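With one protein chain removed, the remaining protein chains of the complex are shown where they sit.
Order of writing sets the labels: A and B. Residues in every chain begin at 1.
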Amino acid sequence: MTRFQKSLSGGGLLLVILAVYSLLNGAHHLSVNTVVSTLFYAGDQDFIVNHYRLPRLFIAILVGMGLAISGVLTQAIIRNPLASPDLMGISGGAGLAACTVLLTQPDINPAWLPVIALLGGFTAAFLIYWLNSRHQPSPARLALLGIAISAFLSSCINFLLVLYPIEVNSAMIWLTGSLWGRNWDYIWPLLPWLLTLVPFSYYLAWRLDLFALGDETASALGVDTKRLQIMALLSAVALASVSVAVCGTIGFVGLLAPHLARLLVGSQHKLMLPVAALIGALLVLSADTLARNLAPPLELPAGVLTAILGAPYFVFLLHRYKGW
Amino acid sequence: MINVENLTVGYGKKRILENLNVTIPKGKITALIGPNGCGKSTLLKSISGSLTPSTGTVSLVDQDLSQLNHKKRAQRLSILAQSPITPEGITVQQLVNFGRNPYLSHWGKLSEQDHHKVQLALQETELQDFANTALSSLSGGQRQRAWIAMILAQDTEYVLLDEPTTYLDLTHQVDLMEMMRTMNRQGKTIVVVLHDLNQASRYCDHLIVMKKGKIIAQDSPQEIFNDALLKEVFNLDALIMNDPVANKPMCIAL
Partner (left out) sequence: MKTIQQTLNAPDSLLLTLIKSLTSLSSAKVIVLYMMLLLGFTLSLVGQSEFSLTLNDAWQALISPDSGSIKQQVILSLRMPRSLIACLIGLNLGVAGVLMQGLTRNPLASPTLFAINSGAACLMALSSIGVAFISAFPIEVVTFIGAALGGFLVFFLGGGLSSHHNPLRLILAGIAINALLTSLTRAALIISDDKAHTLLHWLSGSLSEADWQNWLQLWPVSLVALLIALSTSRGLNLNALGEQTASSLGMNVNALRIRVCLAVLLLTAISVTIAGPIVFVGLIAPHLARSLFGNNHYMLIPASGLLGAALVCWADLLSRFIVPPAETPVGIITALIGTPFFIYLVLKEEKQ
């Protein structure tokens, strides 16, 4: 087996184990028999399994994939190992937009959320682009600027939460990212976006290898670099935004997943992209499962756990990074 | 034959080349020489299409290059950039595979013929044994060979080289120049930016001398390589002698 196959099957196996664990455990422990019979025939535990744990399981996987792929695309296009949608302020923009609408119009149909988040994400992306357009910043400065914008957007969210006080768990969704209370209603609007964007990103994948050689060489090899850049960035922003629309900014997944994938299978995007997506799903799912099981019936936000893992890794990347 | 007509290019408001007209002969090795900042790299980048000119056209024979899409253009013309980025962990084989990109379909799968061309390119540059070695672990000379192999795999009639010898030691410079000659003998038209005047005179059939965005002279080395030109373009007092090996003019700075 190649490293790619090993990573994919190993990760897949882990994902299945985690999925089973997350269905069985939580505030109430359920037996395997109960879960299986509930999955097929509903019954007493219908709500817990089919309408609480199962949708969260799916959302964790989808959102993790979305954030991870978005991270792969941004890192490739900006050629910056420190880039990721949350560090660039894109997630922040999407989160602010989604949260504003949800707080001011609580009855809105969740199907609108991805669209609104997209608007927010694109606005933030455009803002960064505009601030950078006058001079080409170094990768580290770009990261700093992105973080500064994220900080501003999250203080706006903070402020909104004062204007419209809500219950702590829901507030945490927008402050740190959490899957609390997310059900099937949130999956359906997410699906069409991911079903188009994920294959499209994979379609772009091998061109990103060429792009890594530099604009001039890539262009000489027949790549329309401008078009590739725009398409990849659009998909990156869209993927991050729709993911954030559902469960807030789950931080550092978009940074961590591509790096881990690169460690496992190298930097060829065709191999790395699926592995990164898998790792992203694993990260979010394990964070959410852990979040539900650390101190039941209380719940930690999943974003808190990914940050506890991701922030030290970011520091490690800084340590290794040479292009100051 | 590459025809450049009324070319004006610049970065932002600053114009590097203005209304430039030049013809690069087919089947020959042409060198672009001139002092730093004279616009030779800019000219090369405009020909390759990685810089978009504000006015003017670049055409291969009669085909306007801006009318071709990126892939079609890359099937006819390749360029080795001055300082291409070496992605982390990429192997020589992977790099040379990239040379086949202009011929690939949407999903980027290499055909039997593509693999054959890649093997040929590796053979010609004597890199077969290094196919699975990481590019970053090769020496400077070998790495430059790998990039040449990528260009060979691209299999174009026109090849542009932007200061290919700059970071190499003398042995590898000669090695690279010889490779360039071999490519030329196989029928490729080559345009190369060089800093070493004697190298340009020795290995090239045609010189284009530039200064401050203008073309000062263009012809064979025997015709134009003289002390008056060197004084005018480089502000250099030099003695011109006959290179006993290549039987071409060479200069010694005074």
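The definition used in the following text is that a residue touches a chain if its C-beta (ideal position, glycine included) is under 8 Å from a C-beta of that chain, and two chains touch if they have at least 3 such contacts.
Values in this document were obtained by computation on a predicted structure and should not be read as measured data.
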Contact list for the unshown chain, restricted to visible chains: A
Among A:L119, A:C156 or A:L234, the residue in touch with the chain that has been omitted: A:C156
Which of A:L30, A:L119 or A:A140 contacts the chain that the document leaves out: A:A140
Residue numbers in chain A that touch the chain omitted from display: 82, 131, 135, 137, 140-141, 143-145, 147-149, 151-152, 155-156, 158-159, 162-163, 165, 168-169, 171-172, 175-176, 251-252, 295, 298-301, 303-305, 307-308, 310-312, 314-315, 318-319, 321, 324
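Operating definition for what follows: only the chains that are shown with their structure count from here on.
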Chain B residues touching chain A - in the complex, by the definition given at the top: 45, 48-50, 69-75, 77-81, 83-85, 87-90, 94, 98-99, 101-102, 106-108, 154, 160
Of chain A, residues touching chain B in the complex: 79, 203, 206-207, 209-210, 212-217, 219-224, 262, 266-268, 270
